[in-house]
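Here the complex is missing a single protein chain, while all its other protein chains stay put.
Labels run A and B following the written order; every chain starts at residue 1.
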Amino acid sequence: MSAPLFLKRLAGAAAVSLAFAAQAAAADLTLLNVSYDPTREFYTEFNKAFAADWAKSHAGDTLTVRQSHGGSGKQARSVIDGLEADVVTLALAYDIDEISDRGLIAPDWQKRLPDNASPYTSTIVFLVRKGNPKGIKDWDDLAKSGIKVVTPNPKTSGGARWNFLAAWGYALKKNGGDEAKAKEFVKAIYKNAPVLDTGARGSTVTFVERGIGDVLIAWENEAYLAVNELGPDKFDIVTPSISILAEPPVAVVDKVVDKRGTRALAEAYLKYLYTPAGQELSAKHYYRPRNEAIAAKYKDKFADVQLFTIDQAFGGWRKAQKTFFADGGVFDQIYSN
Amino acid sequence: MITETLSLPVGRQRSVIPGFGITLGLTLTWLSVIVLLPLSALFIKTSEISLERFIAIVTSTRTLHALQVSFGLSLAAAVLNLIFGTIVVWALVRYDFPFRRVVDAIIDIPFALPTAVAGIALTSLYAENGWVGSLLAPLGIKVAFTQLGILVALIFIGLPFVVRTVQPVLADLDAELEEAAASLGASRWETIRRVVLPAILPALLTGFALAFARAVGEYGSVIFIAGNLPGQTEIAPLLIVIRLEEFRYADATAIACVMLLASFTLLLLINRLQRWSEMRGTGA
Partner (left out) sequence: MSSTSHSALPQALASEGLPAHVEVRPLRHPGPTNTEPKAVRIAIITLALAFLALCIALPVVSVFYEAFKRGWLAYVTALAEPDALSAIRLTLLVAAISVIANVTFGLIAAWAIAKFEFPGRSLLITLIDLPFSVSPVVAGLVYVLLFGSQGLFAAYLQAWDIKIIFALPGIVLATLFVTFPFVARELIPLMQEQGTAEEEAAVSLGASGLSTFFRVTLPNVKWALLYGVLLCNARAMGEFGAVSVVSGHVRGLTNTMPLHIEILYNEYQFVASFAVASLLALLALVTLVAKTLLEARLAEDAS
């Protein structure tokens, strides 16, 4: 009895002293950004820029922004299970919805920041071998027999779900909204997939390093990174006629920031994503900026492609998740016969 | 229940050596905290779903297929490890050749190498553009991203279990027995079959069962090389991960429970085998 009481007092004393420290002019601050795989290069640079900006208005503070990366779903689960993320920056809104459903994030999170709480967007493109030997130009070519398609498993990779939905949305548009035809089409594409890696980066390695497949379905930013990092002379990027507007969302984890007293910092961090400086950085890392002036500046960097949103085509992530990726959903049906 | 039966020193021979109560008590406590309590969480979580749901999950075609892939390929890997492991042990124990010690040491590598690294290394070797894969490709043999790839990964992680179980037994085998058999006119092959093989058989079976049990649960090294196509190269542990990604913990634990019970049964069998070998040992 007495020992726990003592510990509790000790903890109390520590908390009080921390509170004092926080009130003092200079503070020792940490912020944990739990993100998904393809954002690591972007956030490494963004964190430095943000820390420099923060230092301007909060002289003397030492700010450490910590990063955690992994599959979007796994990261969401870690936050649900107690990983103390101040902010989450994940691949799809569904994963943040799941965190929100557990009461960690307010239900209206997607309305709290501009543009559906997605400060940058991307789309789904194709990476092909140099010179495009198989002549891949659009989604139709992926469904042809004899073409090998590399894409991750939508069950384990959030990014891969965008790939799936992009193909589906294209097929719907082409066939005047015929779902049965869309299913046949997407099934033909997945029939051409010899490997379903568990993550997007795994698929890139399979395509680039192992030499498997004729085309890799990838996020635009991932495709550019792969070309730059792994061989500009070995690959070409092909942009399809129609694709999906991938909106990776961000949110402050209310329960954590209120407990840790980091709300102001966390909100400033996310808002900084929308500033010209933040938008410049996202463009640098091949994410499409939302800011129109910056987007115009980098117009040449991103191919012109007709984009549809998940809300338009599928009525939002929750619905899409349930229809396509839940147990027994369309993806399972594709593989069940 | 278990705790009660274990802590009762019924039938224990009176020993002058002290410390039975305290050491057994500490053992049980530590075992409970580190192993039993965590594993019981699996069953508690699984009990959240109804029996019908549980049966539906574990008997669905998807689950059954994944279990079949995991158990079937683990069995195949364990058989191959048994055969080649025995050959390796025989060479290590009975013959001298250059770098014997080095060869002996590398057998432990699968223990030390993180499974993910093993998976990446094996995939890069056995992919069509890899050192080994490029030699096999002209023959029409594909290893990476097929069931054959899973087999290679499971052989890698299981081999030390067979070698390290059989090695000391073979090394310890009394040479006089073989000499006696030979002097009685037995051929070399007969001697091995009737003298050596029976002596190392319990160890062989034990090594086989351990390699099998280890392979069934393997995840890290397999997912890189497997291809992970549902119904073809999807292993049971991956299915557990997929259920977690769907935020369906109870479904994941249901599959985990089935695998755990299978493992437990296997290990009980192993310890039976050991008892059997001990009894044979004392009987001879």
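Convention: a contact is a pair of C-beta atoms (placed from the backbone, for glycine too) under 8 Å apart; a residue touches a chain by one contact, two chains touch by 3 or more.
Since the model is a prediction, treat every value here as computed from it, not as a measurement.
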{"item": "Touch with the omitted chain, as defined above, among A:66, A:130 or A:191", "value": "A:66"}
{"item": "Sites on chain A contacted by the missing partner chain, in the whole complex", "value": "7-8, 11, 32, 34, 37, 40-41, 66-70, 75, 78, 80-84, 102, 199, 201-202, 204-205, 209, 225-226, 229-230"}
{"item": "Touch list for chain B against the chain that is not drawn", "value": "2, 5-6, 8-13, 15-20, 23-24, 26-28, 30-31, 34-39, 41-42, 44-45, 84, 87-88, 90-97, 100-118, 120-122, 124-125, 131-132, 152, 155-156, 159-161, 164-165, 167-169, 171-172, 175, 178-179, 182-183, 188, 202-203, 206, 209-210, 213-214, 216-220, 236-237, 240-241, 244, 249, 252-253, 256, 259-260, 263-264, 266-268, 270-275, 277-278, 281"}
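The criterion applied here is as follows: only the chains that are shown with their structure count from here on.
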{"item": "Chain A and chain B: spacing of chain centres that average the CA atoms, whole Å", "value": "38"}
{"item": "Residues of chain B touching chain A in the complex", "value": "61-62, 123-124, 127-130, 144-145, 223-224, 227-231, 238, 241-248, 251"}
{"item": "Contact set on chain A toward chain B in their complex", "value": "71, 73-74, 77, 80, 98, 153, 155-156, 193-198, 202, 206, 209-212, 325-327, 332, 335-336"}
